[in-house]
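Structure, as structure tokens:
Heads up, one of the protein chains got dropped from this complex, but the rest are sitting where they should.
Labels run A and B following the written order; every chain starts at residue 1.
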Amino acid sequence: MAPERALVVRGSGPGGARLAVFLLLAAAGLWAALVLDLDPRRLWPGREGWQLGAEFFGRALRPALAREGADLPPDLPPLWWQATRAAWRTVSFAAAAMLPALAGGLLLGFGGATAWWAGGRRSWLGPAVTAACRLASVGLRSVHELLWAVLLLAVFGVTPLAAVVALALPYAGTLGKIFAELIDEAPRGPAGALRDAGALPVQVFLFGLLPRALPDMTAYSLYRFECALRSAAVLGFFGFPTLGYYISASFENLYYGEVWFYLYVLLALVAGVDWWSGAIRRRLGR
Amino acid sequence: MTAREATIRRLRAERPRSRFLRASGWAVVGLVAVSWALGGFLAEPAWSAGRAANLRRLLHEVVPYPLQGADWSWSVAATWLGGIWRDYLGEATFSTLATSVAAILLAGSLGAFLVPWAARGFACPEPFLTDPVAPRWPVRLAWGAVVVVARALLTLLRSIPEYVWAFLLIALYGPTAWPLVLALALHNAGILGKLTADLVEHLEQPTLAALRGLGARRRQIVFAGIFPLSVNRFLLYLFYRWETCVREATVLGMLGLASLGFWIQDARARNHYDEMVLVMAAGGLLVTAGDLVSALARELVRRT
Partner (left out) sequence: MTGRFALADVTVRYGSQTALRAVTLTIRAAERIALVGPSGAGKTTLLRLLNGSARATAGRVSADGRDLAGLARADLRRLRAAIGVVHQDLRLVDNLRVSQNVLAGGFGRQGFWGSVRAMVRPRRQDLARAHAILERVGIGEALFQRVDRLSGGQQQRVAIARALYQEPHVLLADEPVASVDPARARDTVALLTDVCRERELTLVMSLHNLDLAREFFPRLVGLREGAVIFDGPPAALGGESYRDLYRLPPLARSLDGT
């Protein structure tokens, strides 16, 4: 390949549309800065903030390995045990929530796809089911899991079930939306071949269409599990006994070393799941 | 057993399968089962008289205050809504939107800045050259360390949830909009940085190698090669993450700073559940509108 040819990078000219996007972004940023009164000088925290910041981030490399503070009651469990229990609750909330979330997501995803009725006999039923499922997905998704938690707290109180339901509702919506898109993007060729062989619509859908979407659906579900871990940790700020609860408690007691210990446990959990799902994705060829 | 069945049995025994995937599948099943068994989610009956009463009370209090116990009237509801909108809801909605916009732009800049250090094909002695003259080992080691540090930083940024970042930063900054914007920006910079670094690692190598072969500097490769080749996907990621920024921006205010979340928490503290649900609904509409705008913008970018 002649180097001159190679130098012609495709799409290198700033096309009109792309330039417009960038200008729009810049304008939006300016508007946001004005609305929020974002002063770049304030990005440098004040002296007090600076002191606190130095104190707090200074402990990043020296996380506490045992409880901080004096005059601790003797029956308090050691820090590592507390963290392990909190980590387990974080994981178990996330894992437990994924079960109903997946069930709901599959239901909404199958219903929300157009592939199971497109190309069949014309009927109002297919489009109606699709529209209803997509609407339900959008509705569930548009309310943040913490807000679901606030609503559910009013009914269930601080119970593990409230946390699981709060996570499961918006996650079912998100999974449903993405599943529907993935099923619709799967190649339709195999489905057509099965229809030619005389297969029933349900056979065509389950064995001609779905298998091709399944690796991507698995990969996305694993990513949502990683998100569920983070969300479960944050639910701790609302009184559930996950990692977030101890992060906020230790921070308010000014035990910054403990905060970093809990943060590193959360980091290890998330990074571990991230590595695991990456390994699965590679083996699924995605 | 016929010869054919013996052959089939042999072929089945020899079929390629991934132990890792099989083990992962069972691990997932086991984890979910153990979670449900030991998590205590159903320790008490999910539904009880007390909870039914809670739900009834909640449903009663969700009705706009002037209409509780009265006949439904659109004009009263509209007056109530208008009052709250002028009071704080309108301003909070716009500041939530502005927070998400400022955050995603900051996240994009920060993430893009970290990309060249985290992309393995670029952060090496000779970017994109497939068979470079082997440099001395300290050089290779130094570049390897750069990538490890940059990737670790990105992992740290994205592993810590926005809410935790905001919680920590509020203590530093006090009551300005910065902690919210920064919290969203840091978390999303981690995600955008990782996605874009992976993208740059998978760019067409020959074009970029040719640039380097012509003696282009690193900076020139970034602007003449990497940027034009990856900008569209980067924008797609940016809009996709913006959707989640809007979602998160609505709740971050619950930590006590001006966004919709602040007013949700405020109404909850005052036991005004009608207002709380109204603000939540406004947040839901904002999120849905954000999804729509993002979908449109992504379609626009895809066309270019």
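In this text, contacts are C-beta pairs under 8 Å (C-beta built on N, C-alpha and C of every residue); 3 or more make two chains touch, one makes a residue touch a chain.
In this text, all values refer to a predicted model and were calculated from it rather than measured experimentally.
A.B. asks: Out of A:101, A:143, A:180 or A:194, point to the residue that touches the absent chain in the complete complex.
C.D. replies: Checking the options A:101, A:143, A:180 or A:194, the one contacting the hidden chain is A:194.
A.B. asks: Tell me, which residues in subunit B touch the chain that this view leaves out?
C.D. replies: These residues touch the chain not displayed: 2, 4-5, 7-8, 11-12, 14-16.
A.B. asks: Suppose we count only contacts with the excluded chain; which residues of subunit A make the list?
C.D. replies: 189-190, 192-200, 202-203, 206-208, 211-212, 214-215, 285
Keep this in mind: only the chains that are shown with their structure count from here on.
A.B. asks: Taking the touch rule as given, give the residues of subunit B at its contact with subunit A in the complex, in rising order.
C.D. replies: Going by the criterion above, the answer is residues 18, 20-21, 24, 31-32, 34-36, 38-44, 46, 51, 54-55, 58, 94-95, 97-99, 101-102, 105, 155-156, 158-161, 163-164, 167-168, 171-174, 176-178, 181, 206-207, 210-211, 213-214, 224-225, 228-229, 231-232, 235, 247-248, 250-251, 254, 264, 268, 273, 276-277, 280, 283-285, 287-288, 291, 297, 300-301, 303-304.
A.B. asks: Given the complex with subunit B, which residues does subunit A contribute to the contact?
C.D. replies: The contact residues of subunit A facing subunit B are 1, 3, 6-7, 9-12, 15, 17-18, 21, 25, 28-29, 31-33, 35-39, 42-43, 45-46, 49, 52-53, 56, 89, 91-93, 95-96, 98-99, 138-139, 141-144, 146-147, 150-151, 154-156, 159-161, 164, 230-231, 233-234, 237, 244, 247-248, 251, 259, 263, 266-267, 270-271, 274, 276, 279-280, 283-284.
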